[in-house]
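First, the structure itself, so that you have it in front of you.
Complex shown without one protein chain; remaining protein chains in place.
Order as written gives the chain letters A and B; numbering starts at 1 within each chain.
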Amino acid sequence: MEIFLQQLINSLSVASVIILIGIGITLIFGLTGIINFAHGEFLMIGGMTTWLVVSHGGGFLLGAAAAVAVVGALGFVLERSLFRLTLDRPMNGFIISLGLIVVLQHVVIRFWNSYQKAIPQPLASVWEIGGVRIVAMRAAVVLITAVVVAITFFAISRSRYGLALRASVADQETAALMGVPVRRYITGVFIYGSALAGLGGAMMIALFPITPFIGSVIVVRGFAVALIGGLGNVAGAVLAGLVLGLMDGLSAGYGLPEWTEAYSFALMILILLLRPQGLLGGTAGPKAI
Amino acid sequence: MDLAKTESLDLPQAEPAKGGSVGAPRLTWMERAIVPAGVFLLLIGLPWLHPGYRLLSLAVSTGVNTIALCGLAILFGQAGIMSVGHAALMGVGAYAGAILARDLDMSFWAALPCAALLAAAVAGLVGLPSLRVGGHHFVIITFALCGLFTIVLTNGGAFTGAATGLDIAPIGTVFGVNFSKLQNLYLLAAAFVLASIGLMRLVMTSSYGRTLRSIRENETLAAALGVNVGLHKIVAFMISGAFAGVAGLVQVYFLQHISPDLYGAFPSVYIALMVMLGGPRMLLGPLMGAFIVTFLPEVLNLDPIDARIAYGVGLILVILLLPGGVMAGLAHLYLSCRRCVVRS
Partner (left out) sequence: MIALEVKGLRKTFGGVVALDGIDLAVGLDDIVGIVGPNGSGKTTLFNVVTGALKPSAGSVRWLGEEIGGMAAYQIARKGLVRTFQQAMSFPALTVRENALIAHEHGARSGTRAVVPDALLRFVGLDGREDEIAGSMPFGNLRRLGLALALAARPRLLLLDEPAAGLNDSETEQLAGIIRRLPGLGVGVCLIDHDMNLMTSICQRLIVLDFGAKIAEGRPEDVLNDRKVMEVYLGAPT
């Protein structure tokens, strides 16, 4: 039982990181129809930024803040210069993201080589509660993610900006006709999603070492989460992230750990076959390809 | 309906066309034939130019990619379906070849149809549930497929050689031709390349190609006019899989050693990159794409990391500025020059 709880908490922390990028992906994808595979690289750059700051003497908090700022800015720049040009042909946006993956990865490798990067654990303590060992850092990651999710959720469901966003996701043309400045929301969503990815990267490097290649491993999970939960549906992304995280943890602890990734793939196929709009229902994207 | 009963309807002429709508000035028959003819001569004649071992090896790699790219050009250039799982399908062909050689003593030639059919079958299996839910989902599924494929291979134990991979003996001698000699292997690969380009062209100019293009252009309209869109998409994917399977088989007999990382997500991204760069709807697009990404940087001795950064940037520029790929850009350039010459 203790082992189960421990696995649960461990997988929750990984799930948290995936939820962070899943939210960004589901919002961006749901609103623009653009599949930005480079989103995983955003996470990587967030982690690298944190590592850079920490290895030059800054604290972890500074590193995490820098990650959020840098990646958020990166998302803004990319949206303005590149993705904006592909809004009427989302498939081109996808292809550009493939190019971006290659560029971002290799620019990082060029300047900072391709080996693993790690930082000292920001919170080194391990708590013992009722026989369960909880690594404080993991709990912190879960907590931070929970706060971010709560903020996102409230913003989307209670604020008028959230309402306008949801309207745009459901029907972009009509929302525009109603006066919603959709372009600005697209930029905003890109910035927010990227910032979340940056935060995810900081969280990730706080838990494990990372390499410049970690982006493409993570990004599939992020898209799986978005698809399974329902495109454009933040609650869906959270739910899907929790389910996947749970499956991961159970598989690592009890099942065959080498097949862990296969489970999320199988789940994704299953959802596509039985309920293509996702667990909680989402949009098909502004222009179904 | 019996239009024979119609007298001429006496309709006033339809509205005049907007300028330039008959299509850009076309190349003449001779102009269209000359570059491909030159390229094919070069392809076949390469060994006699004494390129050296390294360049010839590179040429074989380029050829292998070209074969796979022709299949992707049919899938994406004609049917409009994007896939980033092509490397996994190549892997199916490659591993099939290696395993059949090891367990059933099958030669390259016997394994050829098997590799093609198996890769096509895998494509069909994957395509069946995922093609009907739309392009977004399909793309993500193909990307995940690569990851899954790598996992299956790595966990396959002795059967798939796990992480270390599998070895295979070279093709051996057939009809007195010794295929362990690189030169002969190159010519074999070149023959396959020519066959692939020829097949691709056949599809492009046939009514089947036109059907695929109708699906690309307007799926709803195609279905409303009687096109079985679902079936055609799956068949197109399977055809592209067959090309990839053959490419993989040639590759395994060339490298004589394969491992899972050759067929994962990154190689698939590079393959998609190649077809975009070269031009997915052009005859020489696949070859050009493979050439730019596989051959050129090695020949120019570029630092591999810089080269990759260049591809990524190149891809982005091509998408934004040259939607038809490099080949289409070159064709336009030629047409502009021709117009200038004609005027002066």
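Criterion: a contact is a pair of C-beta atoms (placed from the backbone, for glycine too) under 8 Å apart; a residue touches a chain by one contact, two chains touch by 3 or more.
Please read these numbers as outputs of a predicted model, since none were measured by experiment.
*Asks:* For the chain omitted from this view, which of the shown chains does it touch?
*Replies:* B
*Asks:* Which of B:224, B:300, B:321 or B:340 sits in contact with the chain that's absent?
*Replies:* From the options B:224, B:300, B:321 or B:340, the contact with the absent chain belongs to B:224.
*Asks:* Touching the hidden chain in the full complex, which residues of chain B are there? Just list them.
*Replies:* These residues of chain B touch the chain that is not shown: 1-3, 5-6, 9, 11-15, 17-18, 20-23, 207, 210-211, 213-214, 216-218, 220-230.
Assume only the chains that are shown with their structure count from here on.
*Asks:* Touching chain B in the complex: which residues of chain A?
*Replies:* Listed in rising order, the residues of chain A that touch chain B are 29, 33, 35, 37, 82, 85-86, 91-92, 94-96, 98-107, 109-110, 216-217, 220, 223-224, 227, 256, 258-259, 261-262, 265, 268-269, 272-273, 276, 284-285, 288-289.
*Asks:* Across the complex, what residues on chain B touch chain A?
*Replies:* 82, 84, 129-130, 133-137, 139-141, 143-145, 147-148, 151-152, 154-155, 265-266, 269-270, 272-273, 276, 305-306, 308-309, 311-316, 319-320, 323
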